[in-house]
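There's a structure below that I have some questions on.
With one protein chain held back, the other chains of the complex are shown just where they sit.
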Amino acid sequence: MIAKILEATGVTKRFDGFAALTSVDLTLLKGERVGLIGPNGSGKSTFVNCLTGILAPDDGSIIFDGNDITKTPAWLRARRGLARTYQIPRPFRGMTVQENIEVPLRFAVGHTSAGTISEAAQVILDQVGLGEKADLSPKGLTQVELRKLELGRALAAQPKVLIADEVMAGLSESEVDEILALLNRLNAEGISILLIEHIMRAVMLFAQRIVVIVAGSKIADGLPDEVMQQEDVERAYLGE
Amino acid sequence: MSKGLTLANSLAIEGLHAGYGEVRVLSGISIDVRGGETVVLLGTNGNGKSTLIKCIMGQVRPTAGRIEATIDGTTYDLIGKSTEDIVGIGISLVPEGRRLFPKLTVEENLLLGAFREFARVRISDSLAFCFDAFPRLKERRRQLAGSMSGGEQQMLAIARALMALPKILLVDEPSVGLAPILVSKTIETIANLKRQLGLTVLMAEQNFRQAIRIADRGYVLVHGQIVLSADDPQALQKNELVRRFYLGGG
Amino acid sequence: MSRQALSTPELRKPAPISGRSRSGLAIMLIGAALLAATMLLGSHIGEYYYLATYTILQFVVLGTAWNILGGYGGYVNFGTAGFFAIGCYTTIVLNKMFPMPLFFEMLIAAATAGVVGFGTGYLTLRLRGVFFSIATLALAIVLQTLIVNWSFVGGARGVYVIRPAISGFFVSYVQFLVVLMVGLAIFAVAVAWAVEKSWIGIGLAAIRDDEAAAETSGVPSLRLKLIATTMSGALMGMAGAPFPYYVTYVDPATAFSLAIAVNAIAMPLVGGTATWWGPVVGAILLGSAQQILTVTISSAANLFIVGVLLVVFVTVAPRGVVGIVRGWKRGRK
Partner (left out) sequence: MEFSWDLVINAIVTGVVLGGFYASVAIGVTIAFGMLDIVNIAHPAFMIAGAYLAFWGSEKFGFNPFVSMAVFAPCGYLFGRAFYRAYHFFFERRGDESIQGLAFFFGILFIVEIGVVLIFGVDYRSISEPYLESTIGIGFVSVPWRMLVPFLVGLTMLGSINLYLSRTFTGRTILAVSQDVEALRLIGANPIHAKEVAFGIAVATAIIAGVLLIIIQPVEPSITREYIGRAFAICVLGGIASIPGTLVASLILGVAEALTTTFYGPSWSPAVSFGLLLLTLIFRPAGIFGR
């Protein structure tokens, strides 16, 4: 049996009267690629925020790599190897592209030597295809490049689990393929990946397992083809 | 009321291009919504439905194209107009995610809906109508909008838009965050209100089967382009193409 | 790190190291020159120039200290006068109770002000940034109230401080104070420079840009903000410690003067908050201008002009003199 790297149980989050998440469970095995899908506003991003410590869930627990991290602050989760990207890119605008990458290298990984950090940053920048843009300000990047920067910054944390929150929205088909190839490469290196994505083609190509959230509740969890055949998933997308 | 007698409150969009910086979201969209029709924009997320709605409301400035609205016989060019002015003309939007004022009461939210000059004079009638149409809102009139459940908030969002006495009602993703049972209720509500008030409705919705229940016509958006335009939306039911777009098969 | 058009990786690498040592060297050289000048000039220049120099150096320290939290981290401290006054009154209390060399008084003043900074930060930095700002504003007022009601340190009337005797090495006590201030200014700037280049500065910059993104990159934001608040407060306290010997008479109105708080904000903002040398430039520019204006017009008018300059700079040149210089350099290329 393969060990679980991430296990969320009964995660519940309310905003005033609005139930954003109702007892959502999710497990991610070591080295696994899971797709998290659901219609817009179904609570996927809220779930990611709870997993990564940006929001505190009202109920439920989160176990990461054998430790209960339900109450662990966000920065410590990042240090332990739980990295994420933001759906709307949030670069450090006062820094260069390379300096953006250097922040997690220094803080999440704990490198201290400027030389090591700089080298490691360049490796990552080349990996995500931003090698030529290292000295630019994020203000000079395109949307696509900003997504790559998000991804690069998450990778720089040397994660055990990468949560990619809609890194492909708005990209062209070839760019989507490019990002998918990158994610596959990372997965081959042993990183478990949770992919939140609307582009079904990408999810179907990438995920070994698919989890569907609708209106804050999990309605399906299983092999991609089986899940997509499931009556209630079809209903959630196409309606009754 | 027969459709032929309704004063033409219609929308015409031609060759619309729009995007955010580098990312092109809409490439050459042309649609029209004729008086008294309910037209649905279908497609999964990220295909440009919301951007199209935002262009109509003046929240996103298109890079090219034409948007015209005809209301009570007068035709307005909407490009370059502020959102406030567009609401003033008689077009209201029920925005995606509801966008209520969470720390104001239900009633305060509704009263704010009638901000438009034309709506102010008939504010008490409108309020009575909304409370009649949504008894739940009447019960909770003193409650803060943010403390209500998702379904109640969606009702309030629709009611608030109606308080402006629009001629054309735009609805963006009414199903967002709602459980399936509430989705179908909400869609029915929109259809009923449309009939009662003689509105012209343009609705963006990814929940395909629910949306086409009330649609006179429909457009399917994929990657910022209209890939299907259906005069008989029921025909879309069996369309394999639609299934593929939605569920990613093949 | 130098941002010139070095796009090839081989060229990019050594840049930070050389850039670092150059700045460090610059601080040391300027400091040494200032020290030497002060010692050599001795009694050749009038006491007024010493007093003026002291004031400007004091503001170099205060502006630099403010900038560690405000400029690097983006948290505005309105209570500089409060921290400065903690330093003053620590000296006064120690002087009355256990007289000791000024150097140790400064250390204790730094510790006291640092603890107050930490406490204020701990209570408010979890909330929105403005709450911290409002708390610092109110902190200065409550401290002033405490002092006004504390007769041991002279209460509202104030207190006289007798300057200790000075060794033959210095021509006057004022000269000694100026030398001391040069040392403190170098220390403060060196601390700011070290913070800016170290993990603390990088973390603070990330927090200033986007706190949530910083947290998910592993930056412990509360901890870093507390470190910055404590350091900043401690330096402000250190700047206040020699003040009683400089003026020889201290009352709460002087020690808690709003002019101190405004200058501490105005100088970094006029100079530029992004780098260690911005506050220094701002302090020297504004400090000298004020000295000249005080002599030529009046002290109230010079404060008025500081206020106006602050408003003009934040509206028209939000990046300060540093930003203007950089823009001009870029424009020339």
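By written order: A, B and C. Residues from 1 in each chain.
One rule holds in what follows: contacts are C-beta pairs under 8 Å (C-beta built on N, C-alpha and C of every residue); 3 or more make two chains touch, one makes a residue touch a chain.
No experiment lies behind these values; they were computed from the predicted model shown.
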**Asked** Relative to the complete complex, which of the depicted chains are touched by the chain excluded from display?
**Response** B, C
**Prompt:** Among C:262, C:284 or C:325, which one is in touch with the chain left out?
**Reply:** C:262
**Item:** Listed residues C:127, C:295 or C:324, member touching the removed chain
**Value:** C:127
**Contact residue for the chain not shown (choose from C:137, C:166 or C:194)** = C:137
**Request:** Spell out the interface residues on subunit C facing the chain that's missing from view.
**Result:** 70-71, 74, 76, 78, 123-124, 127, 129-131, 133-135, 137-142, 144-146, 148-149, 156, 258, 261-262, 265-266, 269, 273, 300-301, 303-304, 306-308, 310-311, 314-315, 318
**Request:** Using the touch rule from the top, list residues of subunit B that touch the missing partner.
**Result:** 57, 59, 82-84, 87-88, 92-93, 95, 99-104, 108, 111-116, 120, 144, 160-161, 163-164
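In this text, only the chains that are shown with their structure count from here on.
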**Message:** Based on mean C-alpha positions, I'd like to know which chain lies farthest from subunit A.
**Reply:** C
**Request:** Mind having a look at which chain is the central one, using mean CA positions?
**Result:** A
**Message:** Report the inter-centroid distance (CA atoms only) between subunit A and subunit C in whole Å.
**Reply:** 42
**Prompt:** Between subunit B and subunit C, what is the gap in Å from one C-alpha centre to the other?
**Reply:** 56
**Prompt:** Contact residues on subunit C for subunit A in the complex?
**Reply:** 1, 3, 5-7, 9, 12-13, 16-17, 199, 202-203, 205-206, 208-210, 212-221, 274
**Prompt:** For the complex, which residues does subunit A have touching subunit B?
**Reply:** 15-20, 39-43, 142-144, 169-170, 198-201, 203-204, 214-217, 228, 234-240
**Request:** Give every residue of subunit A touching subunit C within the complex, in rising order.
**Result:** 52-54, 73-76, 78-79, 83-84, 86, 90-96, 98-99, 102-104, 106-109, 112, 114-115, 118-119, 122, 131-132, 134-135, 153, 156-157
